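A single protein chain has been omitted from the complex, and every remaining protein chain is retained in its original position.
A and B label the chains in the order they appear, each numbered from 1.
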Amino acid sequence: MLTPILAVIVRDLRLALRRRSDIASVLFFFIIVVSLFPLGVGPEPAQLRKLAPGVLWVAALLATMLSLPRLFADDYRDGTLEQLALAPQPLGLIVLGKVIAHWLISGLPLTLLAPVLGIQFDLSGEALAILTVSLLIGTPALSGIGAIGAALTLGVRGSGVLVSLLILPLYIPVLIFGAGAVDATLTGTGAQAHLSLLAALALAGVFFSPWPSAAALRIALE
Amino acid sequence: MSDRLFNWYRFASPQAFYPLAGRMIPWFWALAALFGIAGLYVGFLVAPTDAQQGEGYRIIFLHVPASWMSMFIYLVMAFWAGLGLAFNFRLSGMMAQALAPTGAMFAFLSLWTGALWGKPMWGTWWVWDARLTSELILLFLYVGFIALQSAIDDPRRADKAGAILALVGVVNIPIIYFSVKWWNTLHQGSSVNLAKSSMATVMLWGMLLCALACWMYSIAVALMRVRRIMLEREKDTLWVREELAREAS
Partner (left out) sequence: MIYWNSLADFLAMGKHGLYVWGSFIVMAALMILEPILLARSRKSLIARLKRQYRAEKLDNHHPPREDNP
């Protein structure tokens, strides 16, 4: 069961590494959006500290959003997806592999970048740690849920904007618990509960969303 | 194929449903008008004033039915969607498509009346209360559904994609509501307190009648819209030609 997943992950990573500029542009989008906020709201450290969790998390949401259309689009265009759909392995498992690969090339770099950006917002060491942990736990859910939107809008005109209309409302729980975890650390109430719920969302998101995504892919391939 | 299954398919075929819906629409309009007049009479003319909220509370007779319908219609939409995916009925996709705009309208009305209720009661048009926020997100879900369906040209694919989205949405609604509620209690405590006045029976009746009116209205409008969708989609078939030839107008 694990072999097809692993094969898909390795394949997608190899393809992504051949086009590193795609990964880089998503990361730079994240950096730019986060850096715009202090310019918009002013440089007072106290205010920035208060805004930081929300800003970083919303920027992570938008950056993930930006990388979603490519999740299936290339494979759809060159016919690989049709081959994958015909493979004896369940399409859901293949999608799971693609979701994991997507997280490795978008969610994980975002997570690693976040503490650096958090310093710009004058976050304390503890808050930075919780921010990183919350992104580490939460971004897989973003990739998982996002896959549904990417699959539904495959080959549809205006799919870039459409996918955000479909998926951003579904991201709200992840945003609430992710940003809430950092916020709770800042106010000293402890992030434990938020992180547990975030982990639950991530598990549910990663392991359940491949099936509706696979169903949506089959519809797109019909 | 057994006889029973055959009948099911026949009933679910647009050709059989179109005239049936046409006959049902006037009845649902009559019911909607009846319940609406009764509900408004009870709510706006008979019901006494609320001790805590004054006359402003009468918005409840509009706000609560609109909110209920917006949620209920999403559930019905998801039900048709599931039915469509499971049995491949052509009718169910059309029903889901016909319901969505009405559901979105009720979600908007719920927000609008909620804002106009909030201003005199809480002193502000909008609060990030769990219920208001969830209603807003519900409106987003409707908008997403409508946008997805209108972006896909092939109606069969639009139906199925919309169905998956509706089902994903219906699974997510409780999660969203719970998370918004959690977020809300953490951030603003209980600054918003819906006055929990024990509701008089007459008020309850008013609300119930208004909700029934909205329900009947939704059915009537959805049937009107589904008939329009059927004509549009099946315009190349024989039955639509015969149907139009039969209709005088």
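Descriptive notes on the structure:
By definition in this document, a contact is a pair of C-beta atoms (placed from the backbone, for glycine too) under 8 Å apart; a residue touches a chain by one contact, two chains touch by 3 or more.
As the structure is a prediction and not an experimental result, all values here were calculated from the model.
Taking every chain of the complex into account, the absent chain touches B. Here the missing chain is touched by one residue of B:71, B:94 or B:109, and it is B:109. Among B:47, B:148 or B:166, only B:47 touches the chain left out of the display. Interface with the hidden chain, as seen from chain B, comprises residues 13, 15, 44-49, 54-56, 58-59, 62-63, 66, 90, 101-102, 105, 108-109, 112-113, 116-117, 119-120, 217, 220-221, 224-225, 227-228, 231-232, 234-241, 244, 247, 249.
Following the convention adopted for this analysis, only the chains that are shown with their structure count from here on.
Per-chain Cα centroids separate chain A from chain B by 32 Å.
Interface residues of chain A, counted against chain B in their complex, comprise 148, 152-153, 156-159, 162, 165-166, 168-170, 172-173, 176-177, 180, 183-184, 197, 201, 212, 215-216, 219-220, 222.
Chain contact summary for the complex, chain B toward chain A: residues 85, 137, 140-141, 143-144, 147-148, 151-152, 156-157, 160-161, 164-165, 167-169, 172, 175-176, 178-180, 182-183, 186.
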